[in-house]
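Note that this complex is displayed minus one protein chain, with the remaining chains in position.
Presenting chain A:
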Amino acid sequence: MAGAAPTRLSSIYGWLLESKNGLGLLFMLPAAAFLLCFLTYPLGLGVWLGFTDTKIGRSGIFIGLENYEWLFDDPIFWLSVYNTLLYTTVASVLKFGLGLWLALILNQHLPFKNFFRAIILLPWVVPTVLSALAFWWIYDSQFSIISYVLMNLGLISEPINFLGDPNNARASVIAANVWRGIPFVAISLLAGLQTIPQSLNEAAALDGATPWQRFTKITLPLLSPIIAVVMTFSVLFTFTDFQLIYVLTRGGPVNATHLMATLSFQRAIPGGQLGEGAAIAVAMIPFLLAAILFSFFGLQRRKWQQGASD
């Protein structure tokens, strides 16, 4: 009996070091511990909190779907859903279009190509809050440099109220988001473009294909897998954006720019209603899943249409 325990221990030790599964488990341990404690568990806890009336400093009780019923009748919540969809759609489309355009330009033979590639990524590297502060100053209601230029050109007669008017505010935050997102789309698509052999384009050109035909029949189809991945990321991060809005408008004016993420923060932290905030966050999950599924299945269908076997 006395010798059994050490033998067993050493056999577990041996299993951990010798077998593939033991070793895998051992190596996975640190990452798994972090992700289970601070990602999986909070994700579940968040869903649970959405069913409670927890407030800051006071643990709540289970109240079923009450938070969701409450949100269903809340016009501000629906406004935030509308804003989030508008923000995501418009910003993603613009980021895709402009990013692809920039990628196509950078794919040409240019002097100092590496230099351009490097400086164009700067908006993506600089912390969002800090560049958003620069936009805040650019959008100043009195001393906006944009208003100054437009007034000097005689195009407008008084400063534009960028962040004070609902629609202007929406357009302004979208513009700032597009500014930040273009580099990522452009550089990633550029990587995709560089894998397309030049000879395909040349052959098509010799056969009399116009530049537009070459773009739609060769470039786009070959680029579509990478487009799907890039746009999944882009849509996902735009949909859950928080920083830009928080810096520029904090959801105002009159909730016109509240996204679901900022509304969730607003209700949970300054508002103290953790349960309700969590419910709004949980309400984002179906949209996120839809975005992921859409792009993955879109990609699969594309492959299937092209008759790829892999």
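Just so it is clear, a contact is a pair of C-beta atoms (placed from the backbone, for glycine too) under 8 Å apart; a residue touches a chain by one contact, two chains touch by 3 or more; residues count from 1.
To be clear about the criterion, contacts and distances are computed from a predicted model.
The complex includes a chain that is not drawn, and of the options "Inner membrane ABC transporter permease protein YcjP", "Extracellular solute-binding protein", "Cytochrome-c oxidase" or "Protein-methionine-sulfoxide reductase catalytic subunit MsrP" the UniProt name matching it is "Inner membrane ABC transporter permease protein YcjP". Touching residues on chain A toward the chain that is not drawn are 17, 20-21, 23-32, 34-35, 38-39, 41-43, 45-46, 49, 54, 98, 101-102, 105-106, 108-110, 116-123, 125-131, 133-135, 137-138, 140, 142-143, 145, 148, 179, 182-184, 187-188, 190-192, 197-202, 205, 222, 226, 229-230, 233, 236-237, 239-243, 246-247, 261, 264-265, 268-269, 274, 277-278, 281-282, 284-285, 288, 292.
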